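The other protein chains are all here in position, but one chain of the complex has been omitted.
To keep things simple, chains are lettered A, B and C as they appear, and every chain counts its residues starting from 1.
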Amino acid sequence: MDVLYFAWVRERIGLPKETVETKAATVIELVEELRAREERYALAFSDLSALRVAVDQDLTDFDAPINGAREVAFFPPMTGG
Amino acid sequence: MDVLYFAWVRERIGLPKETVETKAATVIELVEELRAREERYALAFSDLSALRVAVDQDLTDFDAPINGAREVAFFPPMTGG
Amino acid sequence: MRVIVQEDAFDGGAELNAFTAAQSNMGAIVSFTGIVRDVAAGLKQMDIEHYPGMTERALEQIAADAMTRWDLGDVLVIHRYGPLHPDEPIMMVATASKHRKDAFEAADFLMDFLKSRAPFWKKEQTFASNDWVASKQEDEDALKRW
Partner (left out) sequence: MRVIVQEDAFDGGAELNAFTAAQSNMGAIVSFTGIVRDVAAGLKQMDIEHYPGMTERALEQIAADAMTRWDLGDVLVIHRYGPLHPDEPIMMVATASKHRKDAFEAADFLMDFLKSRAPFWKKEQTFASNDWVASKQEDEDALKRW
């Protein structure tokens, strides 16, 4: 599964995209796995209320299922327009 | 005093502008004088709720004073935009 | 603030670009363009009559009211008169503000007042008739929003 990071999430983790092998069933389970990896992940995911998530390019919630998903993206609230 | 007519008021009365000698103190007194002149005026002024009036180029009411006014204009509700 | 009343056609895109280029540090530009629409199916021509002198005065007053009520950098109003044809632009307004809310509301306000308080009258020539456009109660009601 591809995991993508944007804006300051990308900067804190230090890369825009990585391929992750996971058995996580939901976004929050994936977040827990990533947090456990390294300090920079724990830091990036320290406050989930400051983050948004998209599964296969659709905005969703942290308890959304990710079985069969091709990509999961994490980023701060959008500031377009 | 110049009296101006626009849109269908102009068409019913048959002229865009005329100079009127009047002692009318208010718009409605002027309307009564005009109505008494000829059938085409009576017709044009038959339903005041379908008319608007401007005194010296400011929209106003039929009971507005016209002493010292340079021009009074009668027309239907506006349909710009 | 600029108010233009003219018979000639205008280039809405060029006007929008000129208006935008003249602003300084305004984040939001809203424009409205009104186009002659063939409501009757068979419209040949629309004639717009106006009240020279009062028209400019009324539009300037409406534009000044908008500048007072919202935080605007600038306002543009262009309105044509004379003979027009289907799909030709009749008029446009543009507003510039730091914030999108002010730009949107002010443009909406300008249109509502311009519609019912500026001295223009439309007459529609179709193949069958030649009638003055009646004012709509909903346009009068729209003024109560402000």
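The criterion applied here is as follows: a contact is a pair of C-beta atoms (placed from the backbone, for glycine too) under 8 Å apart; a residue touches a chain by one contact, two chains touch by 3 or more.
Note that the structure is a prediction, hence the values are computed from the model and not measured.
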{"item": "Missing chain: touched chains present in the view", "value": "A, C"}
{"item": "Full-complex contact with the absent chain, from A:3, A:34, A:54 or A:69", "value": "A:54"}
{"item": "Contact residue for the chain not shown (choose from C:5, C:26, C:58 or C:118)", "value": "C:26"}
{"item": "Residue numbers in subunit A that touch the chain omitted from display", "value": "4, 6-8, 10, 54, 57-59, 73, 75-81"}
{"item": "Contacts of subunit C with the absent chain, listed as residue ranges", "value": "11-17, 20, 23-38, 86-87, 89, 98, 100, 103-104, 107-108, 111, 142"}
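In this text, only the chains that are shown with their structure count from here on.
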{"item": "Between subunit A and subunit C, centroid-to-centroid distance (C-alpha), Å", "value": "48"}
{"item": "Whole-Å gap separating subunit A and subunit B, where each centre is the average of the chain's CA atoms", "value": "72"}
